[in-house]
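All protein chains of the complex are present and in place, except for one that has been dropped.
So, subunit A:
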């Protein structure tokens, strides 16, 4: 049942509101509103001057209509007129209208500012407050220009009332946020700092908020606030619950003020003065101790307020990052919260631990909780909590636990929410690369990523795996074998086809020796996916085919037949058509020598910054990622950075890549132009390619032992190719028998565990018909008789 409105009822307004509520349809509502708007318009334009009460009523109706979501294009003048009334409620409605329906009409602004100025000068605290509230609510540049100079004066004047000081402080804060340049520092700043010592805690609260924001841009000006804040905080924390009277909230002394003071302290490094530092440490220890004591009340408000202070204190400890003892205690406290009944606390603990993980003192301590976090990932019902668990795993990852963490994240990815998959993919890719000791694991991980969440594997990720495979000879064979196997799955993701196509194109020769992955089989495998792929993928596959022509001349005619088919040569897509035509021509007229040169193996990529990191930063926003990345760098983890292979393979025509390759570093194994070899007579290339003879590159003489391409590529009998281990590769012998070992298959991942629900406390009281707007809210108040209070004092 609606309660009685105190003071004036504005009955007309109430009737109007009920009419609207009773409208059965949207059209009826709009009709009623238009009727009312017409009525109000006529009243405003009418000859009779409206009395204050009516004006107020109509302005209020207009406000209501606006808040329903309809546009209002008149009434501003009348609202501004209300400002000059000396009836409080009329002023109030006028100000409310103006704050909500901000207007940029300069004439109106001038009038509004006048009204405000008058009220500010009125020395009536209630009117002054109204004016200050309006400025704070609107906070526009025009207002800042008009008033930013006056408000600091009001704030620090001795005769200003407490309530006005509070409003002035926060009003100034708002103006500073929107127009910092219009609020210059001055002698008022030291007086503001002094407000921290004020008797009235409301004033202290407002002043603290103001100083916190100002100190971020002007730390020097407000340095003295640190010691004042510390002493105030320590007084609060050690006070008995009766000391602060009305500022005690459910047995927690001044929680909002405590949190604000702790925030203020986070703007500064740990205090230099030993006494202040000591006091602060004591204070923080007290807060940590209190968390261990039995609660004084069962009410959730009590625990929320207490824990709010606790979490902020932990934030400060992490920010200072200077007291190992406190950090470890903080970590343990958070560890306890990780398994708390209340979901909110588990969420916040996970969030806090993320920041803790980047501190060198507590990184190890955080790692001890890995099992709990993994458990949370598997069992939490709430997706936001699970997401925090993922963030924490990412933050706590280092060489010792990378494999475990990546495995868990992959596991989670299988059932993760679609909205967060891309982020998880990026994170897994970054972790896998950073902490890979064995790059075969890295390749497996990325291929797994593609298998599980192919749609969310962005270009940066699969470019990267290719770069790494190209740069590391020891994993090329393994990569070739693994993609070959992965491609055999009946339904594989297009990204896998891209990666597989590229890798087989470059390194298919490494596995061609085995009967099961002979060149023809490789080609057929890729070509079977051809028609299912999009244009860019097909383009990539065409390049792979021409590389196959070079690597495996025995299937040249098969490939040429494919290239020659109408669907390629007359393909609607220009790029595909061009490639098919050119590659076909190239395969027909180029000698093996030329072909080998043109289609040389891709050289290693130069080192450059990881683009995956850049993408993750863009997604998450600069703050969190860069912090974690910075600390990871500091722990001396080597980054294998390289650029994207972007354009080389896909967009450059065969002939120009010929020149590119000339400039590149010499490739290492594979078919190569025989002109560089001392033996093996071949058709002189100049016969077919005039002018190109002198340009044939001189290979490094490490290839002396290798026979000419035309014989060795059949590969099956000759072990030459496979034994022509690049000079600087490490595990060279793997190229021979890549199928003999039981291949470490794409890791079988455990299915997502079933959720064990741990009940959390219910935040709302159950109501029979909660949808009924007339249902009263059962709200607990801290001054109610607390029958369930637990107190041992």
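Criterion: a contact is a pair of C-beta atoms (placed from the backbone, for glycine too) under 8 Å apart; a residue touches a chain by one contact, two chains touch by 3 or more; residues count from 1.
In the analysis below, contacts and distances are computed from a predicted model.
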item	value
Omitted chain (choose from "Probable glutathione S-transferase", "ATP synthase subunit b", "Large ribosomal subunit protein eL6" or "AP complex subunit sigma") - UniProt protein name	"AP complex subunit sigma"
Among A:126, A:537 or A:578, the residue in touch with the chain that has been omitted	A:126
Which residue of A:227, A:332, A:384 or A:577 touches the chain not shown here	A:384
Absent-chain contact - pick from A:89, A:458 or A:537	A:89
Interface with the undisplayed chain - residues on subunit A	1-11, 14, 17-18, 21, 53, 60, 63-64, 67, 69, 87-89, 92-93, 96, 126, 129, 132-133, 136-137, 139-140, 163, 166-167, 169-171, 173-174, 177-178, 201-202, 205-206, 209, 246-247, 249, 254-257, 259, 263, 301, 304-305, 307-308, 311-312, 315, 343-344, 346-348, 381-382, 384-385, 387, 621, 623, 759-760, 762-764, 767, 770-779, 781-783
